[in-house]
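One structure below.
Missing here is one protein chain; the remaining ones are kept as they sit in the complex.
What follows is chain A.
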Amino acid sequence: MRIWVPVDAAARALGADEVAAAVRACGQQPIRNGSRGMVWLEPLLEIEIDGIRHGFGPVEPDEVAAILADPRGHAKALGPVEELPWMRAQTRLTFARVGVTDPLSLEDYKAHGGLEGLKAAIAAPARIIPEVTDSGLRGRGGAGFPTGIKWATVAKAEAAQKYIVCNADEGDSGTFADRMLMEGDPFTLIEGMAIAGIAVGATRGYVYIRSEYPDAIRAMRAAIDIARVAGVLGASVLGSDHRFDMEVRVGAGAYVCGEETSLLNSLEGKRGVVRAKPPIPALQGLFGQPTVVNNVISLATVPWIMANGAAAYAAHGIGRSRGTMPLQIAGNVKYGGLCEIAFGRSLGEIVEQIGGGTASGRPVKAVQVGGPLGAYFPPALFDTPFGYEEFAGKDGLVGHAGIVVFDDTADMMALARFAMEFCAVESCGKCTPCRVGSVRGVETIDRIASGDPAAMPLLADLCNTMKWGSLCALGGFVPYPVMSALTHFPDDFTGRARRVEAAE
């Protein structure tokens, strides 16, 4: 009898280790897989029955013995996992193996299609960049820059040493796709980075992982060691003439290091201060050398594209948003977790149908898409299709596809203030609009809170300055949550003025 209990950090936070111990106490050895992404069902125990994996969840340790004794009859039985509505609704390309395989078994990886992309890349290195370009893949970290164009720039640059840097500094609240992928299928990221290295002529790679992700750090380090021993990494990648090796570097709790130029400074051992662009990192990146900086999901999607072809990937999606996006549905939501779907579904479908509305059962008030620097969307904008241009057209951003749901108890002015306060704490200090603007932003919102309506146009003006005058997306994007809160929920701001007046 094969049994799976996730080793994913979210599953562990909900008691998966205790469930695994209970399975062992019954004399069985569970496989520790990644998470399927149905966080509300974690810990999700899986048992193979007649060759089909059946799910049980959320499981308490003291229920394990009864489940193992009579799986089909147990109240927590969910049926075949692949048949659950959440799973059937998805198009799992990047996350195809996450939750299915043992994350640190290279054999399991290969048995589920792993290394096919790398083999295709080695067979035709000149085809890599055209394939990635034709797939329409855009940077999944938030900026949405076409991955193939970035790679072509690095490939054309002349240098003795080029680098592949994976940005795994996933600091945005509401996002956990990078973490889940690194914990659940780390070989995919290694394969994607090796392909990138072959494509652009880079022989060294770094994965910069935030220190708040100890499980992901452990999984990536272990996987890299295994890949090196197996010849996936090293002087001869899969026996080819291509050299590529990589290592994990750990961040140190600075949110701004998720910005690519800060990240490069941090990797170099400096303060994580933003660099002005140009020069772009593709030409002068790590240690001044041509560098590909890509998000985890961008790089981890490349193996699928190389194995299945650009056209198969580009067949999904809408407009200029091709392929799939691993949505992270979070916050006050009934069914929270990771759901990989093609671009194009409306925000309302995602929140109400896939997410099932709020966990509290109260009406949805706002949804923040794209992390702390993303806009708050009211239900009135729920018809917005999920796509880069579609969200930009509504003064929002897709970002890293974190979707945080708030019910009607949310105080939008407090959230706007929080965004400014967060920016003030995390600003690297290099540019004035961000460093000073965020502090003034907190003060200005406090003036509004104390009933001074004259501060509202001032806040709008300040946001305009920050948006256009900041060096990077931290100061430049913090106006999104602030202005969207002010625009869509004015009563949360002006209502205070009236209440203060009435009290006087």
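The criterion applied here is as follows: contacts are C-beta pairs under 8 Å (C-beta built on N, C-alpha and C of every residue); 3 or more make two chains touch, one makes a residue touch a chain; residues count from 1.
In this section, contacts and distances are computed from a predicted model.
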Message = According to UniProt, what is the chain that's been left out of this complex called? Choose from "Phosphate ABC transporter ATP-binding protein PstB", "Formate dehydrogenase gamma subunit", "DNA metabolism protein" or "Aminotransferase".
response = "Formate dehydrogenase gamma subunit"
Message = Touching the hidden chain in the complete assembly: which of A:R24, A:R127 or A:R249 does that?
response = A:R249
Request  = Can you work out which residue in A:I47, A:L233, A:A282 or A:A330 touches the chain that's missing from view?
outcome  = A:A330
Note = Touch with the missing chain holds, among A:R2, A:R72, A:K156 or A:K270, for A:K270
Key: Touching the absent chain when the full complex is considered, from A:T175, A:N308, A:S438 or A:S470   = A:T175
Query = List the chain A residues touching the unshown chain?
reply = 9-10, 12-14, 39-40, 42, 170-176, 179, 204, 211-214, 249-255, 266-273, 287, 328-333, 336-338, 359-360, 368, 372, 402, 404-407, 410, 415, 418, 422, 426, 428
